[in-house]
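Heads up: the structure comes next, in structure tokens.
Of the protein chains in this complex, one is absent; all others appear in place.
Let's look at subunit A:
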Amino acid sequence: MLRRRQLGLAAAGTLAPVALAAPALAQGGPTEIQFWHGLAQPLGGLLEAIANDFNNSQNRARVVSTFRGGYPETMVAAIAAFRAGTAPHIVQMFEVGTGTMMAAGRAIKPLHELLRETNVNINFDDYLPAVRGYYSLADGRMMSMPFNSSTAIMFYNKDAFRRAGLNPDEAPKTWAEVRQAAQRIKAAGHEMPFTTAWPTWTQIEQQSAIHNQEIASQENGFGGLNTELRVNNPLMQRHFTNLLEMGREGTFRWGGRDSAGDALFASGQAAIVHASSGARARFVREVPGGVANIGAAMLPYYEDVPGAPINSIIGGASFWAMNRGPNAQRSADENRAIAEFFAFLARPEVAAKWHTDTGFLPVTRSAYERVRQSGFYEQNPGADIPIQQLLRGDRMTGASRGIRLGGFVEIRVIMQEEMERALQGQQAAPQALQNMTTRGNAVLRNFERTNRG
């Protein structure tokens, strides 16, 4: 009983100064900016460190970072918070949510509007076209703040290559070579020669892009909400048949949905993985043998497809400024603080540090230059693979600019489900792709209908 009373007193003692301090904050202290992100460790810590750097660089605004679970959970949490009138000022939204956010009307504060109202200037001409294009309207106005952009690349375990008698410094370039290498790795007694993280992103979206194949009409949805899926095409049928055959012969093993495949490569179990370039930070820390044991290469392609390969597309996330709720706007101070934080992120030294620390892309040309001149790429062979792959080919096409589908989160789950059913042997490749199309189109039509007005 006594203990409880003491606790109560202690609580009252700590609460009192806070209560006194609150009005003081409102009058002259820094504006508090709630920032929700979806990056687990170690990336989350690196991101929060950048927010802290911003806090220490000035005294008008203070960014409070909160980890809200993975990307899909963060998106759901932000939307639910908006409905309840407690949305964060800034939410990190993965690229799949871009279509939903763009159609979100007054739930979001478009970046171009925010910058205009606050007179903060960010030079978007400096941003890589693939990054800028993904987050802007057709007329070029920016809707969200690009930050952690990645692309999918192939990582491989050099030890596993050596044990299989393969040259660890020469990565397979085409799918035929990948399959051969995987067969030799399997023959050398490796349980999991090849797996993938983000299965739909790496095997459907990226593979379609580098082969210049649209996955949806209207230039992958950039042209309007009346887009329809086009995944049941000869290229994807061929690729899925290939993957299913590799699954049957035991050279391809399903690593699970979303980012689950990362762990299999990080633990050394998988010899080859297709993953986000942003997974590099984790792999360097966790893969047995460290950075010297990790090979990086561009995604494999089918060499007889005319014109292939071209550039891959980006993934990762961007930062969206949100309104507080359906009937609540932000104050001018809050908007200004958000804009200043964004301008801080655009600084070449911030973007460059994030790139070298994590493996995400250098999103601006000046950051890329800065890193190149520092000699980082000579010391870290393979670290420039993602950006080279992103800039490959001289034309960005309607199929390789990006993907903008409403309800894309749900569509990805549908695609993963159909892939799982195909890998279980319940359906052949064309059937799986047809089911994806039918079920995905139902989602697209529903989204078009609810977001028309």
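Operating definition for what follows: contacts are C-beta pairs under 8 Å (C-beta built on N, C-alpha and C of every residue); 3 or more make two chains touch, one makes a residue touch a chain; residues count from 1.
Everything that follows uses one rule, which is that contacts and distances are computed from a predicted model.
Only one chain is not pictured, and the protein name UniProt records for it, out of "NAD-dependent epimerase/dehydratase family protein", "sn-glycerol-3-phosphate transport system permease protein UgpA", "Na+/H+ antiporter subunit D" or "Acyltransferase family protein", is "sn-glycerol-3-phosphate transport system permease protein UgpA". Check A:I33, A:L47, A:V63 or A:A107 against the missing chain and you find that the one touching it is A:A107. The residue touching the chain not shown here, chosen from A:L264, A:A321, A:V371 or A:L390, is A:L264.
Check A:I33, A:V63, A:I79 or A:L444 against the missing chain and you find that the one touching it is A:I79.
Touching residues on subunit A toward the chain that is not drawn are 72, 76, 79, 82-83, 100, 103-107, 254, 256-257, 264, 269, 326, 407, 409-410, 413, 416-418, 420-421, 423-424, 426, 439, 443, 446, 449-451, 453.
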